[in-house]
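Before I ask anything, let me first share the structure, which is written out below as structure tokens.
Only one protein chain is missing; all other protein chains are in place.
As written, the chains take the letters A and B, and residue 1 is the first residue of each chain.
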Amino acid sequence: MSATAIETKPAVSNREQPAVVNQAAAKQTALKVSGLNVCLAHNPDAKILKRVSFELNRGEVFALVGESGSGKSMTALSIMRLLPDALKITHGKVVEADTNLFKLTEQEMGDIRGKRVAMIFQDALTSLNPVQRVGDQIAETLKIHTDLKGEDIRQRTITLFSEVGIPEPEKRIDWFPHQMSGGQQQRVMIAMALACEPDILLADEPTTALDVTIQKQILELIRELTIKRNLAVLLITHDMGVVRETADRVGVMYKGEIIEEGLCEDFFQNPQAEYSRRLIDSLPDMDEYRPLPDQKPLLEVKDLQVHFPIRKGILQRVKGYTKAVNGISFSIAKGETLALVGESGCGKSTTGRAILNLEPATGGEVWYNGNRIDQMTRKDMLPLRKKIQVIFQSPFSSMNPRMTVGDIIEEGMINLGLNLTEAQRQERVEALLNRVQLEPEHRYRYPHEFSGGQRQRIAIARALAVEPDLIICDEPTSALDVSIRAEVLDLLLELQRDLQVSYLFITHDLSIMPHLAHRIAVMKGGEIVEQGNTEEVLTAPQHEYTKKLLSAVPKH
Amino acid sequence: MEFETFKTAVLWTDYLIWFMVAIIVFFMLSLRKSPQNSEKWKAVFSTKLGMSTFIIILAYVGVALLDSIHFRKALPPVEGQTSTQVYYSNDVNSVLDLMLGEMGDNNERTYSAPFSLKSWNKENIKQSDGTTVRDYPELKHAGAHLEEGDGQAADILMQSLLALAKGLALALALIAVHRLWLKRRGTLNDLPWSTAWITFAIIIAFMTWLISLGNLYHVLGTDQAGNDTLYESLKGIRTGVLIGSLATIITLPFAIVFGISAGYFKGWVDDAVQYIYTTLSSIPSILLIAALVLLFQVWVDNNPGYFEVGLEKADGKFLALCFILGITSWASLCRLLRAETLKLSQLDYVQAAHAFGVSHLQILWKHILPNLSHIIMITFVLDFSGMVLAEAVLAYIGIGVDPAMASWGNMINLASTELSREPSIWWNLSGAFFLMFTLVLAVNLFSDLVNDAFNPKTRLETA
Partner (left out) sequence: MFAYIVRRLLYAVPILIGVNLLTFILFFIVNTPEDMARAHLGDKYVTEEAVQNWIADKGYDGPMFFNNEAPGVEKLTDTVFYDKSVKLFAFDFGQSDDGRDISSDIVDRMGPSLALAIPSFLIGVWVNICVALMVLMFRGSRLDKTTVAVFVGLMSISYLFYIIVGQYFIAKVSKLVPVSGFNDGLDGWRFLILPVVISVLAGIGSGARLYRTLFIEVSGQDFSRTARAKGVSETGVLFHHILPNAMLPILTGIVVVIPMLFMGSLVMESFFSIPGLGSYMLDSIRAQDFSIVRAMVFLGSVLYITGLILTDISYTWADPRVRLS
């Protein structure tokens, strides 16, 4: 992308849409950011933000989209003047109601924060003070910015709680953050932000840490409040689905610059920048299904149970069980992909670990190719280890930081007795790196030198090194940026075609299903509530929960 | 006819100190292998503070090492003795003693102030005419080179300048060689070498000054028994460095083996290890140390035959003290390693290793231990200074280093009564205090930097 193209872009989009300008004229501009530059405090050449300009209008959601590290969160923190010490604002201004926020003293800025401009953050649990009751945290804001006292504050807090949809508000304002669910915590954050009726709300990835069904509710709440309170909202997100559902206008951020800006609909129909197109393409089509391979089952899980004991009392006797996996059955054929879908805590990862025999099963059977594996000892399991492999979610913790990539890939070959010579192994490592589109020279490097997507490729190469028949993929793409996600998924598909491996694909993301899975099993509370061919499940869901999940998926 | 002029006398702690240096060098080299680590080390050494404190620590270690090559001088044959048999002195000397020259042998009768020519206490002196006068007697050694009428102050100034010039010349020569070597390797600008050189030059110049003036005067006076305080303080370096490093190193095998196996195998192993360290740490450590030291003392008294000379006995007791300090203080590191291993063993790469059928031993060796090495190292540096300081308290309680061995703890301990004399005797305290403070401060500052570089928790997030 050339520099000139970027500079001209916003101008072009403005010129091309005169209707937009007229429409926006009806809306009042609440905040205007112009020419914002931010750099590292000790190194002025390392620019984090470059000439960022945009405006927020009342009653409108402006979405700032970009991948991790693109500078979108830093933009919001700059507006609040809450940048980390390591960063410095070098140029630009932020104008709110005719005052340049950068010209204010720290004390004057304190009057703006929370009263005129409020902010909510990604992870509500860590963003709330863990040792203070949620009601008190909201009361604190009210005490600072309003004249309310005692009982009035309490009443006001209760009203706010019911406005953001927290049940039993009278009771829950005396709760501590950890006693609430993730969705409710985020609602508390929103209530806190709205307490002093600000004009502007900055929302930094407000739904990223939440499950899809909750995510939808929170977005709807933000949308609703925007209109009801005539708020100007800056919504920061990496998720194009969220943008499409919620935003009125969109700005795309790439390496510290806004490279494209426009109305939401226009943007999705006719993106200008190449990068924007890639982001939009990362939203999968929901109508392309994979034909079913028809073969005998390779892996069979029958009535699998994994229970964790709950110990209580003086003698720590077992008083009950946490039923992480409670009697599930499924099978996977050769060359087939079964997607195990569910929200966090539903037991899907535990299932994967139980199949790998890393977690002892408390009941049921796991058969692999005619061998019952759930009761095998560590030693008996050894020959089968090379048949079943695993790819983990986080590309950052799945590789030993002290080993070279070559050693990481080789480890399985050495331990699982593939009887290869040193030279053969070297050759194999090179071939594998080629296979996952990396360079053979990369084998002398260490994991931290690679990006998330590259690391996930290394993890795939490591799994393939022992020529498995089945790979358990535990959320392999959820930690990756959207544009990379598709590449990794494509690689997995290609490998399946070429090598006839089967996948047990554990995920919370229904949107990638059609493209990927032959069959789907939907899991909730340790049980499989619905199972069937992808097309059937997605087009004609039977269970209430599946319907709820599906309705939360952003439509293309 | 040939005389052997000396006989090496290797003390147990000598073996250990050299062995330890070898281990530490090996450990450093293995840490350097990983590029992440060498980056972090670079972060430590690219600060001026890191460089200069490291040089200071090296200087201490260097002195300790020089003081750890021991030998016994041959005694000149006594008249009437058959000359084939050589007898060796009962005093054990070290290379450091050679470098310090006469300093250790220039004993006076009792206290004398720094640079003083006269004793601190009045004595009855017999005049040449037979009368007795009560006055401060002249010192035997201090200022012995002065001719009648030479000004003492002028002499000190002259000698100081001469010594400093010598020292600086030596330092400059060495620095020039080092610089040339760096230039040839093209790594001249990688690190703040000039800071290192300045520190080095100051240390060398200071040492030369101390040695040359120390041979002419008592730079820091003398103690009650007339020993040169400067010499005693310098000899204390070995004791300080040894007690710090040896006691800390002894904690490592316990802490590592118990901590890792508890965190990794969990279950009953974990229960057992937790039981052991809770029991151990519930005993007030000072009492446990005292009890063990006293027990060892009883054993030594009952078995006098094991030690040939006095210093060997002192050395044996010292070694036991280090061991005792070591085995009573591994619990905290063990707890730390256990917690970290628990965390690590849940990480995906350890799970992946299980899925690859890697054996437990291999997982511990390749996946767990290397990722704990920074904790071990940080603890080592932090505990080091604690042990050096603890020695003084132990000396006060009476379970410290044997009085036959020079130690700062013993010197500081004596100082409490010396300060209360009228007029007070301050030099004994100050010599030991200065050397101890410099070492502990350098190690503390250095460990702060190491901690900042290696501990992910303390690193400031940039974005």
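We take it that a contact is a pair of C-beta atoms (placed from the backbone, for glycine too) under 8 Å apart; a residue touches a chain by one contact, two chains touch by 3 or more.
Quick caveat, the model's predicted, so the values are computed rather than measured.
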Selected residue (touches chain absent from view) among A:Asp45, A:Asp85 or A:Asp498: A:Asp85
Touch residues of chain A, complete complex, unshown partner: 80, 82, 85, 106-107, 110-115, 118-119, 121, 123, 126-132, 140-141, 144-145, 176, 178, 189, 192, 312-316
Hidden partner interface residues of chain B, rising order: 275, 278-279, 281-284, 286-288, 290-292, 294-295, 298-299, 301-302, 385, 389, 392-393, 396-399, 412-413, 415-416, 419-420, 424, 429, 433, 436-437, 440-441, 444-445, 448, 457-458, 460-461
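FYI, only the chains that are shown with their structure count from here on.
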Whole-Å separation of chain centres (CA-atom averages), chain A against chain B: 54
Parts of chain B lying in touch with chain A, wherever the complex brings them together: 34-36, 347-349, 351-359, 362, 366-367, 370-371, 460-463
Residue ranges of chain A touching chain B (in the complex, touch as defined): 40, 48, 69, 74, 84-87, 353, 356, 358, 381-382, 385-386, 388-390, 392-394, 397-403, 411-412, 415-416, 446, 448, 459, 462, 466
